[in-house]
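Structure first, then comments.
With one protein chain removed, the remaining protein chains of the complex are shown where they sit.
Moving on, here comes chain A:
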Amino acid sequence: MERKSPKIEGVDVTVTPLPGLGTQQEFTTGSGRRIGVITHRDGRIELIVSDAQDPDKICAATELTGEETSTLANLLGAPQLVGKLTEQQREVTGVTTWQLPLVPGSPYDGRTLGETEMRTRTSVSIVAVIRNGSVHPSPRPDFVFAGEDLVVMVGTTEGLRAASEILENG
């Protein structure tokens, strides 16, 4: 079997051709289970997870549409983004990253980012907005908020508290 192992983010990804069907890409988790993706020749994508008892066997396989794969990637990637930001800001004393929900019915639901005047009022920066699992990095002032958005902000603890208050009550 031809198996190529490129490293992605420090994890060995095994690529196995499935003659006549497509390609399988997978990696083994720390707990010893294989997680991977089968890309069929006709472009269909299947997510697979191996069995806990028998690592040769898969216990779950589900087909995903293009939109679903990017949603899944974002769901898994979003906490990573916050994690990375926190990691980067740890060096700078007194600055933290918060991820706050914009509840439906908030005064800013349906209004633009610029209207919050967040920077002027709290000196907090909005670095990203996560909506339906997809990340909108560096939103511009004309970005329109919607209920259930996750707003990723960087600032002092004090500033972030104020920002949270603003998002909730205006």
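Everything below uses one rule, namely that a contact is a pair of C-beta atoms (placed from the backbone, for glycine too) under 8 Å apart; a residue touches a chain by one contact, two chains touch by 3 or more; residues count from 1.
Convention: contacts and distances are computed from a predicted model.
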Which of "Sulfate ABC transporter permease subunit CysW", "Diguanylate phosphodiesterase", "Succinate dehydrogenase hydrophobic membrane anchor subunit" or "Cation/H(+) antiporter" matches, in UniProt, the chain that is not displayed: "Cation/H(+) antiporter"
Of A:Ile58, A:Leu81, A:Val152 or A:Ile166, the residue in touch with the unshown chain: A:Ile58
Selected from A:Ile38, A:Ala78 or A:Leu167 as touching the chain missing from the view: A:Ile38
Sole contact to the chain not displayed, among A:Pro17, A:Gly94 or A:Pro141: A:Pro17
Those residues of chain A which, in the complete complex, touch the missing chain: 1-2, 16-21, 24, 26, 34, 36, 38, 41-42, 46, 48, 50, 54-58, 61
